[in-house]
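Apart from one protein chain that is not included, each protein chain of the complex appears where it belongs.
As written, the chains take the letters A and B, and residue 1 is the first residue of each chain.
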Amino acid sequence: MMDAMGIFDMVLALALPWLGWRLLASPDLFRAMVLFISLGLLMALTWVRLQAPDVALAEAAIGAGLTGALFLSALRRLERLSEAERRLAFAGKREEEDEIPPERHRRAKPVAYGLALLLLAVFVLLLAWSLAQTPAGGGLGPAVGEQLGQSGVRSEVTAVLLNFRGYDTLLEVMVLFLAALGVWSLTRVRLPLQDEEPGPVLATLVRLLAPLMIMVAGYLVWIGGSRAGGAFQGGAVLAAAGVLLLLANVTVVRQIPAALLRWGLALGPLLFLLTAVVCVAAGGNLLEYPPQRAGAWILLIESASAVSIGVTLAALYAGGRPPEPPAQDRGGEQGPGRDADADAGGRQ
Amino acid sequence: MSWQYSSAALFLLLAIVAGLGRILRGPTAADSMLAAQLFGTCGVAILLLLARGLEWEVLQDIALVFALLAALAAVAFALRTWGGTER
Partner (left out) sequence: MNTLLFYDFSGLALLAIGLHGLIRSSHPLRKILAANLMTSGVFLIMISGARGTGQTMIDPVPHAMVLTGIVVSVSTTAVALVLVCLVQETTNRALLWQKRKREKWGRTDG
């Protein structure tokens, strides 16, 4: 029997690969990115259909919002190079008639390409075969359900994330921290593109949206104890608020002291590590909280992690460490903040 | 889930798929981006329909996050793509 939801599933499942294919085949990079944002949306709907509301929340925050902003800003940054690069970055059909497009050049090696396709087909077939061999059911669902009582939370996914497999999350927070370290050690931020204040529409939007986002972030962390939600989702929404403020070039963001940002980045990982060490010192295993107070511990760690994840993702979006505090001191080649901005304005 | 909810959700999903054509074909960048924004609206509507149909409150949270974050991509587009280039 195929009811409306069955057709819904089929359309969605067909749309995903088709979208992915068109996305990569699109000659225009901007269009590819818009398709990618849409793909994030369809993925979120898919997670809902597969009964994974936690994942759907994270995808809604990250896939549909943050990644789109990330890619669009990166594209803009690449575009701002010379005219020739801009054409290549867009790879528009009309614009590069005089040069052989790279894709056509690549097609000049049919043997290697055919071999790659063959390997790809074999890989996919092997995967499909192993998927078909995987026994249905089983899994750790019942085990998690049994132990849920002593995890301190009522949400299964949160219990797995922060109690049963807390070390996963600890390492994950560290990965985020490392990513931020990597970006900060590479470049300095040079975000402000315009010097002027945001226009009335944008200013109103920011005034309405940013507080709401921060509130929703707090709500998601809190509700994570009992149903879908938690540090990742809350942190992602918090990061979205940060990205919005960065995009609008609000003065407050530029005035945040770098030390505060550093502490914000480190807060989650530090607290998480500290908890792990305390748990081991108290005679337990790594991250084995006392069962009576596990809920409080989890909420504390989640709150700190959410703040850190938010700051980290926003910092990753900004794409570099904060500019030197006294903006006048480095009037040189790559002046921070306003100087770089005025410079860029002059070139365009 | 009653058929009204599920068929309405299916209709909205088909609207999204139809809108994909606009992204692919849309003459200007703004057309593509607006289509993507329309998807956001459709997605919120689908989530709310499913939330009512399945009586699954969590989906309302997801719809809320969706509605909040869809604006972010639009802002990024307006400032980073539309603002500076002639397209």
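The rule is simple: contacts are C-beta pairs under 8 Å (C-beta built on N, C-alpha and C of every residue); 3 or more make two chains touch, one makes a residue touch a chain.
Bear in mind that the values here come from a model prediction, so they are computed numbers and not experimental data.
Engineer: The chain left out touches which of the shown chains?
Structural biologist: Missing chain, whole complex, touching shown chains: A.
Engineer: Quick one: which of A:110, A:139, A:200 or A:283 touches the chain that's been left out?
Structural biologist: A:139
Engineer: What is the set of chain A residues that contact the non-displayed chain in the whole complex?
Structural biologist: 1-2, 5-6, 9-10, 12-14, 16-17, 20-21, 23-24, 29, 32-33, 36, 39, 43, 46-47, 49-52, 54-55, 58-59, 62-63, 66-67, 70-71, 74-75, 77-78, 81-82, 84-85, 88-89, 91, 99-100, 102-103, 105-106, 113, 116-117, 120, 123-124, 127-128, 131, 134, 136-142, 144-145, 156-157, 159-161, 165, 168-169, 172, 175-176, 179-180, 182-183, 186-187, 230, 232, 235-236, 309, 312-313, 316-317, 319-320
Keep this in mind: only the chains that are shown with their structure count from here on.
Engineer: Using mean CA coordinates as chain centres, what's the gap between chain A and chain B in Å?
Structural biologist: That pair's centroid distance is 19 Å.
Engineer: In the complex of these two chains, what residues of chain A are touching chain B?
Structural biologist: It is residues 3-5, 7-8, 11-12, 15, 19, 22, 26, 30-31, 34-35, 37-38, 41-42, 44-45, 48, 53, 56-57, 60-61, 64-66, 68-69, 72-73, 75-76, 79-80, 193-194, 202, 205, 209, 212-213, 216, 220, 223, 227-229, 233, 237, 240, 243-244, 247-248, 348 of chain A that touch chain B.
Engineer: Which chain B residues qualify as touching chain A in the complex?
Structural biologist: Contact set of chain B toward chain A: 1, 3, 6-7, 9-10, 13-14, 16-17, 20, 23-24, 29, 32-33, 35-36, 39-40, 43, 46-47, 50, 56-59, 61-62, 64-66, 68-73, 75-81, 83-85, 87.
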